[in-house]
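Report on the structure given below.
Of the protein chains in this complex, one is absent; all others appear in place.
Chain IDs A and B follow the sequence of writing; residue 1 opens each chain.
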Amino acid sequence: MQAIINRAKELLADGTVARVLGWKAGDLPYNPEPAYFETEESLKDFVYNGFCGANLSKYMIEASKLEGKTMVCLKPCDTYSFNQLIKEHRVDREKAYIIGVGCKGKLDIEKIRKMGIKGIESISGAELTEDADTLTIQTLYGEKTCAYADAMLERCHVCKGKEHKIYDELIGESKDTKDADRFEEVKRIEAMSPEEKFAFFQSELSKCIRCNACRNVCPACSCRKCVFDSNKFDSSQKANADSFEEKMFHIIRAFHVAGRCTDCGECSRVCPQGIPLHLFNRKFIKDIDELYGEYQAGEDTTSKAPLTSYTFEDAEPSIVGKRG
Amino acid sequence: MYKIAKENLSALFRKIAASQELYLPVKVSDQVNFRVWSEDAQVDLNTLKTVKSPKDAFFPQCENLYSVKKEGRKLSVEPGTLKEADFVVFGMKACDVQGIKVLDKVFLADPVDTYYAARREHGTIVAMACHEPEESCFCKVFGIDCADPASDVAVWMTEKELYWKPLTEKGQTLTESVKELLERADQKDEETIEEEKTKIRSIVEKLPYSGLSMEGWNGDALTERFNSAVWEELYKPCLACGTCTFVCPTCQCYDIKDYDTGHGIQRYRCWDSCMYSDFTMMAHGNNRTSQMQRFRQRFMHKLVYFPANNDGMYSCVGCGRCVEKCPASLNIVKVVKAFQKAGGEK
């Protein structure tokens, strides 16, 4: 973390960048917020630890409109989103000075809470300085410990790899955290009967409160005006007045980012109701991989996206029924 | 005061639900929210905070106001139905109860919101003490005592028992209807509860936010706070989603919309969020055009405009849901602290 701060100070001092986009320490042990730093002095609040899960690529859309360059800290998975945004002309490569920061897996405070750990006063082991595999959590109800890996975000267990796809400089070590297949859950659902599938999604989606956090945090959701907000169109909804609307919103949202979603997992991270939204995106990714060849959005900035290309021999839609 | 063994709670719920609708914290797909009790519902009284506040029971996220039916060239209008049956909300917390008081100020003031008033009239609140307050809680800042919730019935839980204390006439009526399941508590039980209260209050003292100072936040601070430069910095991480407003027990803004059913129109109202770009959109456009303005609106409303119109009552109750749920880790506490810091540096 100190190395990032030092480099940020240098870059600010020599005028390479006008501001730094990183994370600011929160007022609880687990809530750092995305923040801009414009002076050397303000960097004293800069933090980079296990709770810095936010994908800052999304913020670069706005930062690209500002005067001067922005030094942005991107984790390996965030660089996929950044590439994808370059491809869609939503960010300006020239306006970014990318520091690829190391990642040892990011933590999910909800998972810690689900373990029954509450009244958190302090957490040690979330800093990335030492190689801690255990979090030691001081709470009002006594000291608790849990394995770092058990508190990790779901997306880190199915990590795409710790290689930064785009950067100007790299700072910090990474550690491989992948220990599961990202399509495992999708396969499990695919194997269900229509009744079971429906019951599963109904129960998950009935929790949706239409806060739009999944959409607003998503780097692929960068439309100026979302179809679900447009008052010129009767699809505008602010609440799920009927269970149909929950499905409509989530299917259409996932469809709109199909082929563009890098599977960064931000939607599932921010959902206040813990809906596994990645299950929609990964279904599309899996289908695309199987039907149109392996494709990873954000791997590069030039390849053609699967939904804006075609071949004469593409599978017919009837394949859906035939695959069983 | 009465008591009931915890293993008999499902009998209690069954009994209440036999004569009226019962809302209580139910776990569905790993998340606890207030839902209607049913025989197979997974009731969870140990989770301190439901994701959404229980304000739904009185002010649902979506509610039909009237329907228009089209038959040939004739239009007929049918008003939405008002709540006519009694219901019970079990397991609200002291902060949630205060949240309802805030809503009362809005919806029961002239002109009275008949839909809300009907629900308030028919609803009985059973509030539960918070046995293990969490780090995101700051109800103490607003003078709320989570150890002794004031509502129709107050309940406390110990390891084996649930203690039940009716506080109002509605509470008495409910108690009468389930009396056969309750046992009278004795002096020793009273002492147990007093001990529990002391224990809870001592934990509350230790919470990180309990010392938060609300100095400078009141109706008189309007111009100074409104024009402050602090907002320009504060709003930046905000993603403009509505999480904070939808989990909040006091957010009361709503939008009214029409739904075309193909054979008529349903006019309904649903929660709105001041974080959304079309919030309070009017024919001439929108009077808040930037996210900074929208962000400012939320906190100014809670901490300045509302107290100015309601004898100093804040429309924040310190439940801490926004603290836990904001995707960008922003929250009302950070706002209050940022102003404190800016004030100190002046």
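We adopt the following convention: a contact is a pair of C-beta atoms (placed from the backbone, for glycine too) under 8 Å apart; a residue touches a chain by one contact, two chains touch by 3 or more.
By our rule, contacts and distances are computed from a predicted model.
Chemist: For the chain omitted from this view, which of "Metal ABC transporter permease", "Hydrogenase iron-sulfur subunit", "2-oxoacid:acceptor oxidoreductase subunit alpha" or "Peptidase M16" is its UniProt protein name?
Modeler: The chain we cannot see is, by its UniProt record, "Hydrogenase iron-sulfur subunit".
Chemist: Looking at the whole complex, which visible chains does the left-out chain touch?
Modeler: A, B
Chemist: Considering the complete complex, identify which of A:93, A:111 or A:283 is in touch with the unshown chain.
Modeler: Result: among the candidates, A:283 touches the missing chain.
Chemist: Using the document's contact rule, name the residues of chain B that touch the chain not shown here.
Modeler: 259, 261-263, 266
Chemist: Which parts of chain A are in contact with the chain that was left out?
Modeler: Considering the whole complex, chain A reaches the absent chain at 186, 189-190, 194-202, 227, 235, 241-245, 247-248, 251-252, 254-255, 258, 280, 283-284, 287-288, 291-292, 306-308, 310-312, 314-321.
What we mean here is this: only the chains that are shown with their structure count from here on.
Chemist: How many Å are there between the centre of chain A and the centre of chain B, using C-alpha atoms for each centre?
Modeler: 30
Chemist: In their complex, what parts of chain A are in touch with chain B?
Modeler: Residue positions touching the partner: 26-28, 31-36, 54, 58-59, 109, 114, 118-121, 140-141, 203-204, 206-207, 209-213, 215-217, 225, 229, 231, 234, 236, 238-241, 269-270, 272-275.
Chemist: Tell me, which parts of chain B touch chain A in their complex?
Modeler: 28-31, 33, 48, 51-52, 61-62, 132-136, 203, 206-208, 236-237, 239-243, 245-247, 255, 257, 259-260, 268, 270-273, 276-278, 281, 323-325, 327-331, 333-334, 337
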